[in-house]
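For this depiction, one protein chain was excluded, whereas all remaining protein chains were kept in their positions.
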Amino acid sequence: MIDEAIKKGPERTRRNFLKATTALAGAAVAGLPATGPAVADARKRNPKRGGTLRFGTRDDSVGLDTHRNIIYFVSHPLTGITGGLVDFDDKMEPKPAIAESWDASADLKTWTFKLKRGAEFHNGETIDAQAVKWNIERIKDPKMSHAFTRSVVSGVERVTVDDKYTVRFHLKEPDVALDINLIYYPVNLMAPGAADKADTEPVNCGPFKFKSWRRLDRCELVRFENFYETDAEGNSLPYLDGLIGLPKKEDRVRLTALRTGELDLIDNVAYADAPAFKKDHGKTFETWPVPQVGTAMMFFNLKNGLLSDKDNPDAHLLRQAIAHAIDREGIHQAVFNGIGSIANGFYSAASPWHPKDIEPSSKFDPDKAKALRKKAKGGDERLTIIANDTFPYMHQSGELVHAMLKDAGFNVVLEILPSPVMLDKQTKGDFNIDSTANSYRLDPDGWFGRNILSSAPENRRRIGYKNEKADQIILAARQERDRAKRRQMYADVETLVNRDLPMLYTHYVPLLMAGNRARVKGYLPSFSGPWSYTGAGMRRTWIEG
Amino acid sequence: MSELEADKLVDGTLAWRAPPAPLRSRRLATALSNAWHELRKSRTASIGAVMLVLLFGACIGTPWLATHDPIKQNYRERLQPPSEKHLLGTDRLGRDIYSRLLYGGRRLVTIAVVAVVLSLAVGVPFGVLTGYFGGLADTIGMRIVDGLLAFPGLLLYLLFVTVAQAWKLEGVMIDLVLVSALALAGMPEKARLARGSVLAEKQKEYVEASRAVGDAPVNIALSQVLPNIVSPLIVTATVRLGFVILIVAALSFLGLGTPPPTPDWGADLSAARDYMETHPLIAAFPGLAICYTVLAFNLFGDGLRDILDPRLAER
Partner (left out) sequence: MLAYTLRRIAQLVPVLLVLSMAVFAFVEALPGSIVDTLIGTEGGDIEEARAILTKEYGLDRPVHERYVLWLGRALQGDFGKSLVTRRPISTELLSRIPATVYLASVGIVLSMLIAVPLGTFAAVRRNSAVDYTAQVTSLAGISIPEFWFAILCVLLFSLYLGWLPSSGYVSPFEDFWGSLQFLILPAAAIGFRQAAFTTRLTRSSMLDELSKEYVDTARALGHSERKVIFKYTLRNAMIPTITISGLQLANLLGGTVVLESIFAWPGIGRAIFEAILQRDYPLIQAGVLVLGFIVVVMNLLVDLTYRLLNPRVKFA
């Protein structure tokens, strides 16, 4: 992992190359005559810079302070202003951003990051080691940051400044994936000098600058002229003059707006519309399938209640019965409309972390389900399914599972609830099954280390799963440098998960992005959805006409 | 605001006027039998009545009329057009739309009827008594009513229903809360109507006479005045029924009715929006059902009004 991550060599070469070509280009403009075909070629390769793209998303950030709020890099337009130490490419592999190179000590407890020189925040302040330190400390302060963001750097004990452009992270425990944890989502860097305006006029270091924002209405961003990234020809990125985010929660409303020309690009076409859309409107609109923006699953409450081994000796039997009662093909058809694929583990086949050869979690077998349920203690007692009302696939899956469990004879009830109530119920353990989903994690430890590891706060809060063998493997994997070995370790954990059934993976959550073919050029999302990344994406998109 | 409220329309027509002399002094039974004959004279009332009979018949006969279990899913038979097996086709989860319409209608009409009856049961005595006793009781009573009316639009219902959901109430209990909210919101109208007519009747001789004879005021209020406001109340109630159905449908459209999979016209309509272009019938049927029901109540209410106020009906 580390070996691939450190791109010292090629990076330096590229920068030198850039300096050289810019000089040459300057000379060309100055006086050398341009020959016909060469000029035509140049114009063909250099996209028409400019244009303002109107982006329709399903969601919007809650506030402007980028540490205090989650600025989700798939569906929040504000993502355009965020930037950080580490970036990623379309395969979700870490790439340099503000940090141009980094390495870790042998014991994986000390990481040294070397910063680019001359990188600036949107207000012109220099991004130096001191600024990075200030940012990390702000994120670690519970008064200033969102818990999710804070948890990502929870392993960092302190940050030291070696010199103006060198930052050193000292970790409490060895961690092979710190660089991934430092990608700009959610560890983004804001200008220390503008901290007092964080809630009203955020100043960050991403490809776009903040202009205005009205929640769930309109978000206006303009190009940051001094963004550090350039394309291969030395043109500075992004190409777009501006980006206007127009959140529209309902899939239908968003799609209609795209079709009537009010939007240039949308982040998702509803599953119900997707097949027909490609067929009927494929000529006018381009579509980009995002295979896995996340994974949908059923969480079982192992902390207390009917499905908890602590409270019910036959809990495991019951969970198996439930797993056998669920026909995931039904979810695939009725909820996802045949799009995407059924999940047996956290990572789909599109991901480099997809585990080979794991046991599937269960097979649909209604008779077995009924038999197990009758046999198990508590099989007739009431089961509660909860589902978040914000995401259609969550509560629709909940509806389906509710019906399937009823068919198997379970005494089951469904509650569809808004987020705050969900959180309350989850923390109190006031449920048995939670029809939920989680977004893609760039590094497996981001999933296993938070939701499977028994000591992880999130696991303790929501599931309460404990398997010592799994714990051992996960902790060891944090220190394993070999990518292939690591992958196998997590595959072993998945096998355990599928046997113990603290959760049942149901389906990968796909997205289908769509855009106006005539206007939107050069766009490509990464395979798990984020649109601002190095090498492609929104930074290299331009508008024609 | 008393006179204005008495004049206040429920659905665009002045709900009450002092009935012409002949009808007033009849007793309830005679008035009703007269009404039956009158009913047949008005075409709108007859049509409305027929529609209502069909509606109530369907609601009562639902267990026998339905062909499938309304919540049974079958993802292999999703989104099918009307056929022999599924009279109106299936929805996105493979459930039979026809059966869902029947059960949904039954629940909806029951809620509406209970809510309106409750608002009558609470509002009328409230209005009659405050109107009769006047003074401080009247002022306080009317301010309470004002307070209720101050809750804008749907918000009163939103608050009630959200609280109900949050309290983990299920099924019938949520419906009960909804009914209470609807009754509470419908109460002011009936109270004002009752009060308005009481105020008008208070001056009449027979009230003075009864008092002179020594009848208890409450008896006077209820026995003398009530029969005379029955007609406008029936009209108001009928039209209010239509309104309540629209309100409940709107609430479940917003996602605040009973949770799935209970059949519910508003919720089914909302869920069908995703498929409006590819399978428009799924959205059409619940919408048409709502229209039919509300129309039935409105037609009947209109017809009743024409009958009870012949000045508008003749010429």
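Every chain is named by a letter (A and B) in the order it is written, and numbering of its residues begins at 1.
One rule holds in what follows: contacts are C-beta pairs under 8 Å (C-beta built on N, C-alpha and C of every residue); 3 or more make two chains touch, one makes a residue touch a chain.
Quantities reported herein were computed from a predicted structural model and do not represent experimental measurements.
Participant: Pick from A:Arg450, A:Arg487, A:Lys521 or A:Arg540: which residue touches the chain that isn't shown?
Facilitator: Of the candidates A:Arg450, A:Arg487, A:Lys521 or A:Arg540, A:Arg450 is in touch with the missing chain.
Participant: Which residue from A:Ala97, A:Leu246 or A:Ile385 sits in contact with the chain not drawn here?
Facilitator: The one listed residue touching the chain not shown is A:Leu246.
Participant: Name, in rising order, the residues on chain B that touch the hidden chain in the full complex.
Facilitator: For chain B, the residues touching the absent chain are 1-4, 7-9, 11-14, 17, 139, 143-144, 146-147, 149-155, 158-160, 162-163, 166-167, 199, 242, 246, 249-250, 253-254, 266, 269, 273, 276-277, 283, 287, 290-291, 294-295, 298-299, 302, 311-312, 315.
Participant: For chain A, which residues lie in contact with the unshown chain of the complex?
Facilitator: 62-63, 65, 68, 70, 142-143, 146-148, 150-151, 154, 199, 214-217, 246, 248-250, 253, 256-257, 259-260, 262, 389, 417-421, 423-425, 427, 450, 457-458, 461-462
As a convention for this text, only the chains that are shown with their structure count from here on.
Participant: Could you please state the distance in Å, as a whole number, between where the Cα atoms of chain A are centred and where those of chain B are centred?
Facilitator: Their C-alpha centroids are separated by 50 Å.
Participant: For a test of understanding, state which residues of chain A touch chain B in their complex under the given definition.
Facilitator: So the residues of chain A touching chain B come out as 250-252, 270, 272-273, 276, 327, 329-330, 333-334, 389, 395, 399-400, 402-404, 413-417, 421.
Participant: Using the touch definition from the top, list the residues of chain B that touch chain A in their complex.
Facilitator: Chain B residues touching chain A: 71-73, 75-76, 78, 92-94, 165-166, 168, 170, 255, 259-261, 273-278.
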